[in-house]
Each structure stands twice: as structure tokens, then as C-alpha cells.
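Written below as C-alpha cells is the structure these notes are about.
Missing here: one protein chain of the complex. Every other protein chain is in place.
Chain naming follows the written order as A, B and C, and within any one chain the residues start at number 1.
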Amino acid sequence: MSFNTYGHLFRVTTWGESHGPALGATVDGCPPGVPLDEAAIQVWLDKRKPGQNKYTTQRREADEVEILSGVYEGQTTGTPIQLMIRNTDQRSKDYGDIAEKFRPGHADITYWQKYGIRDPRGGGRSSARETAARVAAGGVARAALAELAPGMRILGYMVQMGPHRADPARYDWDQVAQNPFWTPDAQAADDWAAYLDELRKSGDSVGAMIECRISGAAPGLGAPIYGKLDTDLAAAMMSINAVKGVEIGEGMAAASLTGSENADEISMGANGPEYGTNHAGGILGGISTGQDIVVRFAVKPTSSILTTRQTITKAGDPAEIITKGRHDPCVGIRAVPVAEAMAAAVMLDHVLLHRGQVGDGPRGRIG
Amino acid sequence: MSFNTYGHLFRVTTWGESHGPALGATVDGCPPGVPLDEAAIQVWLDKRKPGQNKYTTQRREADEVEILSGVYEGQTTGTPIQLMIRNTDQRSKDYGDIAEKFRPGHADITYWQKYGIRDPRGGGRSSARETAARVAAGGVARAALAELAPGMRILGYMVQMGPHRADPARYDWDQVAQNPFWTPDAQAADDWAAYLDELRKSGDSVGAMIECRISGAAPGLGAPIYGKLDTDLAAAMMSINAVKGVEIGEGMAAASLTGSENADEISMGANGPEYGTNHAGGILGGISTGQDIVVRFAVKPTSSILTTRQTITKAGDPAEIITKGRHDPCVGIRAVPVAEAMAAAVMLDHVLLHRGQVGDGPRGRIG
Amino acid sequence: MSFNTYGHLFRVTTWGESHGPALGATVDGCPPGVPLDEAAIQVWLDKRKPGQNKYTTQRREADEVEILSGVYEGQTTGTPIQLMIRNTDQRSKDYGDIAEKFRPGHADITYWQKYGIRDPRGGGRSSARETAARVAAGGVARAALAELAPGMRILGYMVQMGPHRADPARYDWDQVAQNPFWTPDAQAADDWAAYLDELRKSGDSVGAMIECRISGAAPGLGAPIYGKLDTDLAAAMMSINAVKGVEIGEGMAAASLTGSENADEISMGANGPEYGTNHAGGILGGISTGQDIVVRFAVKPTSSILTTRQTITKAGDPAEIITKGRHDPCVGIRAVPVAEAMAAAVMLDHVLLHRGQVGDGPRGRIG
Partner (left out) sequence: MSFNTYGHLFRVTTWGESHGPALGATVDGCPPGVPLDEAAIQVWLDKRKPGQNKYTTQRREADEVEILSGVYEGQTTGTPIQLMIRNTDQRSKDYGDIAEKFRPGHADITYWQKYGIRDPRGGGRSSARETAARVAAGGVARAALAELAPGMRILGYMVQMGPHRADPARYDWDQVAQNPFWTPDAQAADDWAAYLDELRKSGDSVGAMIECRISGAAPGLGAPIYGKLDTDLAAAMMSINAVKGVEIGEGMAAASLTGSENADEISMGANGPEYGTNHAGGILGGISTGQDIVVRFAVKPTSSILTTRQTITKAGDPAEIITKGRHDPCVGIRAVPVAEAMAAAVMLDHVLLHRGQVGDGPRGRIG
């Protein structure tokens, strides 16, 4: 019911505004006995941290996480884990113009219309800064998965920026950590760097497409009908700022396929069923097949740009707006670690749910 | 928490298997005093009913809804509304082969792996027949919206079948009810009819893309972060059988756009803010802008086809499978009324949520 | 969020009015593979069934349950179980006067004030008939507990009627099924029978106190703070019609005790910790100790009595009211099987929750 909470058994409530004193995540439902300290979470926050290269916002935030509860002597206790990140760089003077004018394509106007009040400093609650809290919570989920599903791996990476799409034929997973775009296609990384340099000069921004791959998930995770693994992953990704579309496996392209093209044929392998292809993206009927789970989403370009746009003021008067300040030309870059965090939370949630409803491991044997 | 329930304040729990005695929906949270009878619901069920033309399954079901509770003298009372639909045509002999072999691309195998038991008759709970219950519940949501948001209109229509896409330049909303595909593009309807005739002869099936448009929604509906209107719509559509991707507004195409292309400029109209374009699909920051809300999703082709496919048996032995019986060559057709029902439920839910949290109407004035 | 649903992982939504066509329960979250058929549920419904002796309402209802979904070949499938009970004896003519006048002590007036509409036939949704659905759902919970917690026993019994309290010194558990009041004190049963005969002649009704004892629960069930086992049991019992107070262990009497009197001393037994006394009622910090869990509640006397009472009409005019028709002089009698059903649902829920969050069995060893 809470608008600021996700998850069923593993529940995360994020809180905080971009220019308030702090933001964070209240994590409830983490199993007891999971080794956890701040360093284990910080590693993921550092991956998302702004100002690391010229392609992300120059806002400088230490983004240091403090664990305020739920951990005792290096282990989770099963009680709520409070993660707090202090805001240290709050140059809100950059945002003065925004308090009275609405940025086209931004949540300014709808927050105002809904609530009649909003914190205009840097977008307040609608700022992408909220995703730092998600990444911290994702660190907790990762730590718990390491105990409960040790074979599971979660990897996010960029597959498209503006009109330029990465080529799967060139994918090399070792490349992902080697370029500022988290892409497995080194050639694409070079192309995007050149493209983004041009774009920055023109004061514009651009969209992107991110893919997240979960390998090593046991078959049987997820649930039918309204608790489908793909539904929960779609909702998780769609809740990230600026995301406008989500796909599982073939995604929107499934509309173009015939049944004989789309159905993944099944054979018997040494460790259970195997599939010739993975059009399904690792999920059938909302339940994992044991194949890689593949989720993909599009991030729209940020609306905070240096290009002049027509808008109105609170008073309803016409106005022009240019958004100065520190903004990412491609917010999709920093969505990569956020996607991983959301995927980790959803997967842990379904590991716990499955254990609760069905017990440890899949129930139905094949072969 | 329930895997068979959706909604926050307006909550729907569907129940029932394709070949059990009945299926239905338990609807909780409908406001009191809404005029409602069985006829008001039946009109939507008739729209979805199988066997209406040669493009949908020949299973003959009356799909007659009974209201078992929650309505007194033609008005809702605020208590749970139980909607029951008897299954009348349960020719389960058609499905014998499926009990032992797994259909590629079907939830047979994952249900078995998860639960160790399943009702194999016609897919049991994973059957598209479950969507009849959604459509019935959607009828209740429509009736309540007629009272609480009388200007709101919800229209679903098909925009792509296989490789053939409808052309917005030819859209005529009056056409939607005139062809078996619920498409506003009469030319596309003709093309798809010819295409589908060919496909049926080959025993194959095909995917489709559906769009749903909600017009007349007040600005301010929805909620930030994890209760976003687009998140809830995405989850609602992704929960429909065979859906593999969901888009709001520009959707996946937003990855290709620049910020100056994507942001919808704002001007002041007679009745409030107006937007030059609608890349956002009527939602900013999870909250409605007052423009048309546009959600689109892809339905994969049904996996029950007459083409021989390789699979395995429960015993793990290799096998070939052909799915005889009554199946839709394009299940996407019948997804249209289901999409409308889900959209109606989500919109009513957010009307109630907004009223609960903020009060009647938007709070923030412009102009 | 649903006002008609209880439970976390094992969720029950009841629906239906006393004089509509049917009522029932939608049960979601029952684990798969549990042996279940209608007979296993009917045995509990028969225990609650009205008209069995002269002390309960003479309304004649077969109260036959139909399982409409979620069970295949005698086993639960993990999908929602729909339980329907047809109303067969709907002599609503008995209730004519109630439509216009409000019964003192009854929910007539508050339903009307809240909703502006209500089903006046026999109380509609506020009728104790709703508890038949709970008992049916409790039968499902019992069946699942038999698999997951085979040593657990749940027994409800009456401990007080009006001013007459049963004496624990006389308790004989074998007596519970031997008298119409489900009491372990045979002497009390005789006293109450005489008392109730007098009361019926005067057209009055009386309150009662029920206790429910859960033995064989493993230590470690429950959860801290807001998901406490005692909180959930209290909420479950308080939700039963006419219940006005709930106690765990010492209950309200704990206010009178000193710390040295109240704390149950601990020693080490062959199978783990043992306690010298059970003031705690088997729960510490919201988590089961392994002792008997003891919950007790008071049921107020029914407000439908033959004694003339002062009231008002819908129009606000003063009026006198006598409630004719078929009513229980002591509704507490039939609350006994309802209490057992609620206890079974809560215990199963916490067995599943514990398994989900912590895994099978308690984690911390002693000795």
C-alpha cells in the first residue's frame, strides 16, 4: 500500500529528498545471520556514485552509507536494517528558476498539481538521487543472496544509447567493468563516447536501453498470475526514474513472432531440462525456468537540458526555460547499478516467498 | 502479498481453473452506492467471449456471470462482490497428451517444477480462461468510474499482428468495434484477416501488440516512486498471460530520443496546462498530466500449436509434441478487452487512493 | 488493505451476506500437495452449524461447502481455493422491521451511517453467518497444518457464560465434545443449560467467554513488534462478530501481578527449555516459546432480543424495537469453532512466514 515501498517478504522503503539532510532505505525482512557491513554495501554505491567521469553529473557526493540498525557483530539479526546516506553537496542555488517554472518532461508539474506543495530543490523526492537508496538496499539483497542462492549472478549493462545499439556478436562480459557505460561491446563504448561528447556541447541529453541478466536462478522461483517474476521485475524497473518501457526475453518483438519461432524447445541435460533458445527470457507463466532471466528497459533522456523549451509558470503565464546546473547527459548510465539493485531485491524476495510457500527447492522432479 | 490479487484500495482476487466447475473474481473495495447488475458486467464478458468468430478459440462458453454478494437492490453496498462464471464446456479429453509432456513455451513445466502438482486440463490456472474473471472485475471498475470519474474513457485496440503494424495515419476510432481485431485501422484489419487465414492453415500462431488509451483522466492521479501510475499499469498488463513487454508513451523508443525531442512543451489552455506532444504517454513522475494515458504491450504467440516441437516428458525422456484442441491462432485478439479491464481497475484504484491521501481533486492550482 | 481479508502468506477473503444466494471464502497461499476434499472441511462446518440444539438459532442451513478451485485429484495445487456455501434458508420476512429501525447494540446504524446503503436482511454482511466462511477456511488451514506441523493441536472451549465461570479444577478435555457448550467443565455445562433455559423464557441473551489452546507449536513462530503472534491472534479473535476483549495468557490480570509472580521460570528438559508456569500464554516478545498458546476472548450478548428497547428510525423518530426471528440466546456457543478456525489460520500463516524468513525450524539452539 505504501507508495514508497517495494517487495513482499523482503521489503524496502526508500525515503529522502535530493537536497534534504539525508536519504536512505528501511530494509525489512532480511533473513538473520547474513554477514553484512558497510563496506559490502559501499562497493555498489561507489559504482553508482556521481562525478566519476565526464559523462555523469558533476555533483560531488561521498555517498557514504551508515548502517543504523539491524546488524550486530557483523551479521543481520532479522530486524529492520536502516541505511542512511547524508547529502553533503546541496548547492540548491542552482535550482532557483525551477521553483516557479515547470520543466517540460519533468515531474515538477504533476507533483505540484497532485500535492499543492513540493520540494523544488533538485527535484526533491523525484530526483534520481533517490536511487542511491535503492542501490544501498540492493547491497543487502546481494549479501543475502550470497547465502541463500550462492550460484546466482546479476549483471546489468547498457545495450543502446540514442540511435546507437550495441551488437551482441561483440559482447564480452569482461568488458562491462572496463568502460564508463557498463557495456559488453567495447566498440559501442567508443562510439557512445564520441556521440556523447557532441551531445554535451549542444546542451542536449539522450535516452538509453539497459539490460539486466540474472544467471544461476533455480527453476521454480516466481508465482502465477499477479505475483509473476516478470511482473515484479517489470514493476521494479518501471519504478526507476525516467523508465518508459520494460521487456522480458523477446519483449515487444514477441509481437512479430510465430508460435513455431518463439517456443523454446526442451531437451534433457545432465542437470535437468535444457532449452535450445531463450525467447522466454528465463520465465514461463511467471516462474523461472532455470535459464538466464533477461529483463530490458528504456530510459528516456533527462528533461533538464540547456536547450530552451516553452513552458508555463505556476501563475499560468508562458515562459521559456533552460535548466542549468549539474545534470547527466545520459541518465541511463547510472541506471545500470540501479537495475542490478532492483533485480537483486526482486530475486531475493522470490527466493524467500518460494521457501515460505513451497519449502526449500523445487518440488516437482523431472527425470 | 497474495499472488492472485491486484490493487491497493480496489482489490481483485481471481480464482479458478479452466476446467474446474467455475472461476471468478472476489472484488473488494468497490465504493458503496454504485449502480450495478449482471447485465452491466456481461456486456464486457461478451466482448471477450470465445467462439465469436473464426479467429478465436472454438471453445463454446456462455460466460454468464452471477453476482453472489455485495450488491443489494441494484447498488453496491461497499462489501465484497463475488463474481462467478460457471465453466460449461469442459472437453478435457482434448488435453490428454499434455499431462505427461511439457509444451515448449508454456507454463506446464514451471508449474510442475515449482509445485510438484498441477491441474493439466487446459492449462489449469495458467489458462487464458482466467482472464474472464479479470474482465468481469473490470466491469465493476467501469461502473464505479462512471460515478467517480464520469469523463474517463478507456479504449483498447490492436496495433500490430506478427510483422504487420497498423498505421496511425489511418486510425478511425469508430472502426474499433467494426472488425474482429478491435483495430482503428480498417486496412490493417483486412491485411490481418488474410494473414491469419494463411497461418491457421499451417497450424501456427502469431504474436500481437495491443494499445490501451485512457482519456479524460484528471491530472494528479498516481503516486511517486513505487506506486507510480505507469508502474501499476505495467504490472497489470505484464500479469496478463503471454505478455512479454510493456510501454508507456514512447516506450522502448525513448532510448533513441534526445531530451529536446522527447520533452513535451507546456502551454496554458482554457482548462489548464496543455502539451504540444505526448511522448510521456500522459504520465510524469508516476502521476497523470491530464493528457491521454497510453500503454502498449506485446503478446507472444500461443505455444499450443499444431507444428511438431521437441520436448521432454515428466520422466525426462525426449518426445515430440503437437497440441491439438481448440486454440486461438492469435491470443492477442482476446487480450484487448482484458487490457481494458486491467486499465479500468488500475485507474479506479488510483482515483480512490488519491481521494484517500489528498482529498477530492488535485490540490495544486496553476494559473 | 482489503477489509475482508486476513493473513500474510496464508490469506483468506470472506464474502457474502446472510440472505444473499451464497457466501464463502477465497483462500490464497495454501501450500501445494495438501490432501483436501470437501469432507475434510465439512466436519468443521457441521460443528458450527445452526439448529443443532435448542441453544442455537433455529435457522436451518445445510451449510454444505463446495470447493470450486485449487484442488486437483484430492490435493491442493498452490492456486486459490474457492469455498462456496449456498444459503438455503432465507426467510427474510422475519426482518422487515429492521430495515427502518436501528437495533441498539447492532451494526445496523453504523453501516447505514458509513455507507448510506446496507443489506438489511438478517444483518447482511454483519451477520454472524459470515463466520461459516471462516470455519470453512479454517478447515483448509487445519489440513495444511496436519502436513507442516503435525504435532500441533487446536482446541476451543467455553469458560464463562454470563456470571457463571467454569472451574479449571474440574477441566476434563474429553468433556469438550460431550456438551452443547464445548466446555471441559461438565458441571458448568449443567449450570449453563439451566441458566439459558431461564434466559430464553425472558427473551433475553447473554455474553460468554471462550478460550482457545494451541499445543504442540514449535518455539520460534511469530515475529517481533507488529507481526507478533499475540497481535495476530488478538486481531483474529477481535474480528469475530461481537467480540469486545482479547487476552493472551494472564491477559488483563497481568495488570495485578508483580514481576516475581509473573515471570515463568525456565529449566532444561529432555527436549529443550521447560517452564514452571505459563503466565505468558506461550508467547514472549511475539514469538512462541513451545508452551501451550492460550488466547481468550469475550463475546457480548446478541442485540437481537425480544425485550423492548428504545431506538430511532432512519427518519430520526423515536421508536421501540423488539427483534423477533431466529436468534441465538448465547452467540458465544457458536463462536467456539470460529475461534478454532481463526487460530488455525493464524498458526499456519506463521508457520509459512517463519519458513520463508528463517527457514525450516528454529535457528538458535539451546543446550
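Criterion: a contact is a pair of C-beta atoms (placed from the backbone, for glycine too) under 8 Å apart; a residue touches a chain by one contact, two chains touch by 3 or more.
The model shown is predicted, which means the values in this text are computed figures rather than measured ones.
K.L.:
From the list B:79, B:179 or B:288, pick the residue that touches the absent chain.
P.N.:
Checking each option in B:79, B:179 or B:288, the one touching the absent chain turns out to be B:79.
K.L.:
Given the contact definition stated above, which residue among C:54, C:114 or C:201 touches the chain not shown here?
P.N.:
Spelled out, the listed residue whose C-beta touches the missing chain is C:114.
K.L.:
List the chain A residues touching the unshown chain?
P.N.:
1-5, 8-9, 11, 13-17, 20-24, 26, 28-29, 32-33, 66, 68-70, 72, 75-82, 84, 114-119, 124-125
K.L.:
For chain B, which residues touch the unseen chain?
P.N.:
1, 9, 29, 31-33, 78-79, 224, 352-353, 355-360, 363
K.L.:
List the residues of chain C that touch the chain left out of this view.
P.N.:
Touching the chain left out of view, chain C contributes residues 1-6, 8, 14, 102-107, 109-117, 125-126, 130, 160-163, 199, 204-209, 219-228, 230-232, 234-235, 238-239, 244-268, 273, 276, 279-281, 283-289, 298-305, 307, 309-312, 314-318, 332, 354, 358, 362-367.
By definition in this document, only the chains that are shown with their structure count from here on.
K.L.:
So which chain ends up in the middle if you average the CA atoms?
P.N.:
Answer by centroid distance: B.
K.L.:
Counting residue numbers used by both copies over all numbers at the interface, does the chain A-chain C contact come out same (over half shared) or different (under half)?
P.N.:
Mostly the same residues.
K.L.:
Could you tell me which residues belong to chain A and also touch two or more other chains?
P.N.:
Only 1, 224, 358, 363 qualify.
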